[in-house]
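Note that one protein chain is taken out, while the other chains of the complex remain in position.
So, subunit A:
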Amino acid sequence: MGDGNNEIGRTEPQESMLKRSNHPTALLFHVGFKAAALFVYIFGSLFSRSFVVSFVIVVLLLAFDFWTVKNVSGRLLVGLRWWNEVREDGTNEWRFESREDTSRISDVDSRVFWVTLWLMPILWGFFTISTFFSFNYGWMLCCIVAVCLSGANLYGYIKCSRAAKAKVGSLASSVASGVLQQQFVSRFTGGSSSSAGANNV
């Protein structure tokens, strides 16, 4: 009976995790492609003797993961989006978009998103080093591609969330300075109106 209770206690959080997420499909795909790429990388040699086939499958899964995180799970799970535009003179401009209303973002979504986003480049970086030292340069190439793709998303979203926080911060400070200005002006426009102004504020 004690074991039964423990089992129920263990499965509950997993079920409610998907239920607490606002976009369970997006969450599954976000984690799914990453897990699939890792799985094929680690266990690929069990299924196919050909290096080419395994490499191509891993790279395609990494590419799908990159696309999913950049275009789908970013905006659905945490309301952020980033892209790059080229101006006439050839210079790059990185654009960031963030959702104003953050109340619709569930914390499960946000936590899973950021944890997996950070975990992947670190994990693939570790694999790069291990393949380098085991002279496995073919797979090291695959790991480098993985680090580049996952690292690019990580970098883009970090900058995006910083830009979003700066936007919120500047909004808050402009509201605060507006209030201060109002008080300042009301104090200077004479005694009678200053008390009225103070009451209004």
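One rule holds for everything that comes next: a contact is a pair of C-beta atoms (placed from the backbone, for glycine too) under 8 Å apart; a residue touches a chain by one contact, two chains touch by 3 or more; residues count from 1.
Assume contacts and distances are computed from a predicted model.
Only one chain is not pictured, and the protein name UniProt records for it, out of "Protein YIPF", "Exosome complex component RRP40", "AP-1 complex subunit gamma-1" or "DML1/Misato tubulin domain-containing protein", is "Protein YIPF". Checked against the hidden chain, the listed residues A:Ile42, A:Val56, A:Ile122 or A:Val185 yield one contact partner: A:Val56. Screening A:Arg75, A:Lys159 or A:Arg187 for touch with the missing chain picks out A:Arg75.
For subunit A, the residues in touch with the chain missing from this view are 50-52, 55-56, 59-60, 63, 67, 71-72, 75, 79, 81, 83-86, 89-92, 97, 99, 137-138, 141.
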